[in-house]
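Note that this complex is displayed minus one protein chain, with the remaining chains in position.
Naming follows writing order (A and B), and every chain is counted from residue 1.
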Amino acid sequence: MNARYMVSLVTVIVLFLIAWAGTALGLQVLFGIIIPYAALLLFIVGFIYRVMNWSRSAVPFRIPTTGGQHKSLPWFTHAQFDCPATKWQVVVRMALEILTFRSLFRNTRMKLKEGGRLSYQLEIFLWVGALAFHYAFLAVLIRHLRFFTEPVPFFVQLIENIDSFFRVEIIYPVFKFGIPGVFVSGIVLLLAVAYLFLRRIFTPQVRYISLASDYFPLFLIFGIALTGILMRYITKIDVTSAKALTMGLVTFRPTIPEGVGTIFYIHLFFVSVLLAYFPFSKLMHLGGIFLSPTRNLTTDTRTKRHVNPWNYPVPVHTYEEYEDEFRDKMIEVGLPVEKMPEPEPVKEDAPAKDETPAEEEEKE
Amino acid sequence: MSEKKLIILGLIIFVVIVTFPLWYNRGKAAPAPERILTDKAKAAKVCVRSTDYMKAEHMQLLDLWRDSVVRQGTRIYVSPSGKEYNMSLSNRCLDCHSNKAEFCDRCHNYASVRPYCWDCHIDNPKETS
Partner (left out) sequence: MAEELPKPEELIQIQHHSPKTDWISTPTNIRKGMYCYASNPKSVEYVGLPNAREWNPMEEDWKLPENWQEIIHQGFKERLERFRSFKVFMDICVRCGACADKCHYFIGTGDPKNMPVLRAELLRSVYRNDFTRAGRILGKLNGARPMSLDVLKEWWYYLFQCSECRRCSVFCPYGIDTAEITIMGRELLNLIGLNIDWIATPVANCYRTGNHLGIQPHAFIDMLDFFVDDIEEVTGVRVEPQFNKKGADILFITPSGDVFADPGTYTCMGYMMLFHYLQEKYGFDITWSTYASEGGNFGFFTSHETMKRLNSKMYAEAKRLGVKWILGGECGHMWRVINQYMDTMNGPADFLEEPVSPITGTKFENAKSTKMVHITEFTADLIKHGKLDLDPSRNDHLKVTYHDSCNTSRGMGIFDEPRYVIQNVCNHFYEMPANTIRENTFCCGSGAGLNAGEDMELRLTGGLPRANAVKYVHEKHGVNMLACICAIDRAALPPLMDYWVPEVNVTGVHELVANALNLAGQNDRTIDLRHEDLPGIEGESEEEADE
């Protein structure tokens, strides 16, 4: 049971040691230039490959989950975004899904109460945790553009200003925190990852379904956030040198400046591993959500015909075969038939006809 | 638009976003700004702490100084080397580093940090532009 997260934890610790030892051995070029480039390339190519691979699979049927009243008679209120009938309504449904995790918001928790009554209460923590995690991560990513752009664009500065809205400064000669200004996103990211990890450990059902590949990204991201926070607030590094390195990468003039601490290389290595791991993992839900056939299709399935690219003819039991088998019985009860049996001479044909009724007994 | 085209369009948008830093900078070199010292600073040879320490942690040192001066009224800073300094941004730091635009601002801009030192210390008489 514990093996699943222990292995992930040990893996991340090993990754940490690799980066640490590599830096100590003077392999800055490897960890600061070669691995990041390779990881980015792998990320982009891998991502495109996975999505193209999905796109090569057909969408034979239109099978959206209809989560609300369909569009029918005019006096029934159509649930436009839960049962979208047009492409634009689908766009809104998808946007709500991707930007607000709408389906997750519906989450309930089942409880079996005294006296055998089942209850389903709103369970909002997973939604809050997931939203906090993803938006904090996004804010952190955007903020990091300050290391990858020169001059730093206005929207990055805007995000920085919003992110550092709360000023917390704890300044004692022995312990200092909060200079430079605290970015909430980093802290939220760390807490959200911790929450997502802890619920995997402490919610029995979730623990039961969790795999090593569920814990690994959490540990890795925890490592990334932690090293980032350490670098910013505790074990300071020379930021301008760090940016000199990152700018070197994105302007294709890679350099290894002096004075960038080991912790920076560990941080960068963790990020590289995450990028390289991304396309081969469940993290691809980033791309997959866009291609989910239960969400991204219109529900006007009776209004517009959907074409199945591999639709092939199948053997069917035709009316003629049916009538041939049951003609006499049909006539008996006055059902109209296509072919009236010829009055007398048909008798010779009778044995041939008998073959089919032989199967009759099987069915009852 | 056919579904295939939509997927490809989506992927193009993805690549454009992910590679933003690569095309935004147009490959223009952006090395770290050089440290420019005034003659006075050069002559002094050493700062209150080592250069490496100052690069990474000057903001915290200044904050400590501020607390010490404003809240405790203590103005004397004893460096690890035993030397005593008067704790003052305007009168101590900027005495040597009087070239704020070159010495302070260039790196701050480069790293996109906007320290609030200058919210108060704006009319520093010693500053020369």
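The working rule: contacts are C-beta pairs under 8 Å (C-beta built on N, C-alpha and C of every residue); 3 or more make two chains touch, one makes a residue touch a chain.
Because the structure is a prediction, the values reported are computed rather than measured.
Q: For the full complex, can you list every visible chain touched by the one that's not shown?
A: Even though it is not drawn, that chain still touches A.
Q: From the listed residues A:L27, A:I48, A:L104 or A:V128, report the one that touches the chain absent from this view.
A: Going through A:L27, A:I48, A:L104 or A:V128 one by one, A:L104 is the residue touching the chain not shown.
Q: Which is it among A:G26, A:P173, A:P315 or A:P343 that touches the chain not included here?
A: A:P315
Q: Mind pulling the chain A residues that touch the left-out chain?
A: 1, 3-4, 7, 50, 53-63, 65-73, 75-77, 79, 82-83, 97, 101, 103-104, 106-110, 112, 116-118, 120, 126, 130, 203-214, 280-282, 284-285, 288-289, 291-295, 299-308, 310-311, 314-319, 322-323, 325-326, 329-330, 332-336, 359-360, 362-364
In the analysis below, only the chains that are shown with their structure count from here on.
Q: Return the distance between the CA-based centres of chain A and chain B, expressed in whole Å.
A: 39
Q: In the complex formed with chain A, which residues of chain B make contact?
A: 3-4, 7, 10-11, 14-15, 18-22, 24-25, 27-33, 52, 55-57, 59-60, 63-64, 67, 107, 109-115
Q: Sort out for me which residues of chain A touch chain B in the complex.
A: Checking each residue of chain A against chain B gives 43-44, 47-48, 51-52, 55, 59, 145-146, 148-153, 156-157, 160, 169, 171, 173, 176, 179-180, 236-241, 243-244, 247-248, 250-253, 255, 257, 259, 287, 290-291.
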